[in-house]
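Heads up: the structure comes next, in structure tokens.
Yeah, one chain of the complex is gone here, protein chain that is, but the others are all in their spots.
What follows is chain A.
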């Protein structure tokens, strides 16, 4: 089992400034899954509760000189503490940046097995290594034992299942705004009703015995199945509008944990250009897809993908 690659400048920037900070908020520990073409950071894929977060990178968006081999079709998976990885990366960058001008400088990342101090037993590490003109730094980040063939299989299966897309997606309002709103809203209750309609409405509501608090965002961009019909319900209030849309089959509603919803919004630390909300077929989960554009263009960057799946609290109610 071998993995060795060089982090590109773009990859370093992406990981250090954006992705790791966002993923760390999602959960301290995640699975790293490496294949011949892709690197994945996966949260909660093997346990059903909690927000599933799937970050996928084409190898070229992070690495160059990418070499991987294993007896399991060159797939390797392990779990890692994201805050440690982030810290190690930040610390090594201070050296790396200084020595960047010399031709020989590069930031290498690889899997190693070595015995930690005061122990004879070799354990696995993900090692970051910067070799500069004057100095070299090595940061060993402890990782779990690589996942067994069966576990990798299970992870891959879960990953494939997590690719299921909603029929309708609506573009989320400005993420900072939404985040600050949900941050305040979460004091009021714990269960958030989320409705997505084919007319481009996103409706969030917390309802307890003493208060109903909600927000309706209308005329959002719709991807996938859509209906024109916003005009029908002019004059009625937000709650009746969405209830009617659900009855007509033009909208779906699910209930999720407010905490989960807020957590998924912290992916905005990865500085996505926009986000889309949708509900998986049969109301299986709430999906939020973050979209990245190629810098300076309006083209979608397909080499990066990040999405979250929020477990629904009461699947029977729909």
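Note that in this section contacts are C-beta pairs under 8 Å (C-beta built on N, C-alpha and C of every residue); 3 or more make two chains touch, one makes a residue touch a chain; residues count from 1.
Assume contacts and distances are computed from a predicted model.
> Quick one: the chain not pictured, UniProt calls it what, "WD repeat-containing protein 46", "Cell cycle checkpoint protein RAD1", "Small ribosomal subunit protein uS5m" or "dolichyl-diphosphooligosaccharide--protein glycotransferase"?
So, among "WD repeat-containing protein 46", "Cell cycle checkpoint protein RAD1", "Small ribosomal subunit protein uS5m" or "dolichyl-diphosphooligosaccharide--protein glycotransferase", the name matching the hidden chain's UniProt entry is "Cell cycle checkpoint protein RAD1".
> For a quick check of understanding: of A:12, A:46, A:213 or A:300, which residue touches the chain that isn't displayed?
Of the listed residues, the one touching the omitted chain is A:213.
> Would you indicate which residue among A:42, A:185, A:251 or A:304 is in contact with the undisplayed chain?
Of all options in A:42, A:185, A:251 or A:304, contact with the hidden chain holds for A:185.
> If the hidden chain were put back, which residues of chain A would touch it?
So the residues of chain A touching the unseen chain are 173, 177, 180-181, 184-185, 187-188, 209-219, 237-239.
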